[in-house]
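Here the complex is missing one protein chain, while the rest keep their positions.
Let's turn to chain A:
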Amino acid sequence: MTIDMSPNLVLVGVIVVLVTAGVYLLLERSLSRVLIGVVLIGNGANLLFLVAGGAAGRPPIVGLEPEGRMSDPLPQAMVLTAIVITLGMTAFLLAMAYRSWQLHQHDEVQDDVEDRRIARLAARDERAFEDADTEESTTTLDEEAAETRDETDDGEPVPVPADGATDQQSHDRTTGQEDR
């Protein structure tokens, strides 16, 4: 017993149109258009199940028809389930689009502002949050290098203290400031 599995070309054509239009609508910003896109692709998928079940046949009830002439009932069962699910999801999406319209007077999918903010900070090479470890100074490495000197280096001229303070004390004072 061979079962006719050649697809119905009209159904295939309809699936192509439905999915193409659906994908186009999915790429829109407005939720209600996205919703229509989802419905179209969903129906395309349902038709795909029918094609997957092979050629149409007689009702699949045992005793009414010889088994070879029945259509495959399993895809029909799956399509029924899928239709119910798509219906539920459509209702939810519709409610959400309506709520969005209530809140913002439009139903467009909005951008994630938080993402944008982080991206802007990164573009300016700033830290995402202030941290006590963040150095306040804006001195570059070159400037720091120019100010830093070796503590054991006695090569530089010792300033003559007018008030009699020792060399060691003034040295401490400068390094102390640098550390701070």
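Assume a contact is a pair of C-beta atoms (placed from the backbone, for glycine too) under 8 Å apart; a residue touches a chain by one contact, two chains touch by 3 or more; residues count from 1.
Everything below uses one rule, namely that contacts and distances are computed from a predicted model.
Asker: Among "Extracellular solute-binding protein", "Glycosyltransferase involved in cell wall bisynthesis", "Na+/H+ antiporter subunit D" or "Putative ABC transporter permease protein", go ahead and choose the protein name stored in UniProt for the chain not displayed.
Answerer: Its UniProt record gives the name "Na+/H+ antiporter subunit D".
Asker: Since one chain has been left out of the picture, which residues of chain A touch it in the full complex?
Answerer: On the chain A side, contact with the omitted chain comes from 26, 31, 34, 38, 41-42, 44-45, 48-49, 51-53, 60-62, 67, 70, 73-78, 80-82, 84-85, 88-89, 92-93, 96-97, 99-100, 103-104, 109-110, 112, 114-115, 118, 121-122, 128-133.
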